[in-house]
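Yeah, one chain of the complex is gone here, protein chain that is, but the others are all in their spots.
Now for subunit A:
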Amino acid sequence: MKLIFRPYSKTSFGLSLGLTVFYLSLLVIIPLSALFFKSATLGVSGLWEVLTENRIQQALYLSFGAGGVAAIINLFVGFLFAWVLVRYDFPGKKILDSLVDLPFTLPTAVAGIALTTIYAPNGFIGKYLTPYGIKIAYTPIGIVIALVFIGFPFVVRTVQPILEDLPKELEESAYCLGASRFQTFTKVILPELIPSLLAGTSMAFARGIGEYGSVVFISGNLPGKTEILPLLIVTKLEQYEYAKATGIAVLMLVLSFTIMFGINYLQNRASRRLG
């Protein structure tokens, strides 16, 4: 057999694939399977007990609920931001563009403390809302705000490049063929963006349900009311209940994986339709 040099081949089991598998095993697969083994020490009944515990279920609804609401808010706000950053020119655009990344670079605990300072009843914004009976810090609303903050860059940064690469001719031809601006947007631009919008939103969502640092400060951590799942994991660890802690972690993992898988499927279908 003669070795022919090809710049690109689809079936390669060379060094690159080996490295990928090695890294993925070392950093993702082995640690995560350790999680499953540890939680297996609970047994099925023990695991069931953990999952049906009232407090955990309430935290579960809260974590996924607040994560979902925050992701949807981020979908709209992030899209708007990406749109403004790509389509318009204005002074200070570069600064605005780099500000978007701040939530990525900031330790989330700092963000949490800053948000709490602002939204606490005597805070910069909170003090104007308190007279009307609106409470933000130490309620689920505060959690949503924290999650919107930390998930915000995902949507902007996934949609922005796609929007930038969208050929102008697409819109021009739609216009020439008699489409209204609204039709151009919904029938021509939006379908192109849906895969990236979905990807960004799902990343924001994933980040949100696992978020700990920024939320513990603003949530108030009231059992059954504003307690999030990651806090419960930390709680169990503080009590040396390693198996139970990993039990909750496995629950989160399975749920988020299912959701991610679903979103990926939708995303694939959307991009396949684009051809």
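Quick note on the criterion: contacts are C-beta pairs under 8 Å (C-beta built on N, C-alpha and C of every residue); 3 or more make two chains touch, one makes a residue touch a chain; residues count from 1.
Note that in this section contacts and distances are computed from a predicted model.
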Listed names "Arsenical pump-driving ATPase", "Protein translocase subunit SecD", "Transcriptional regulator" or "ABC transporter permease", with the criterion being the UniProt name of the chain not displayed: "ABC transporter permease"
Selected from A:Y88, A:F182 or A:Y240 as touching the chain missing from the view: A:Y240
Option touching the unshown chain, where A:A120, A:L193, A:I209 or A:L229 are the choices: A:A120
Hidden partner interface residues of subunit A, rising order: 53-55, 116-117, 120-123, 137-138, 216-217, 220-225, 231, 234-241, 244
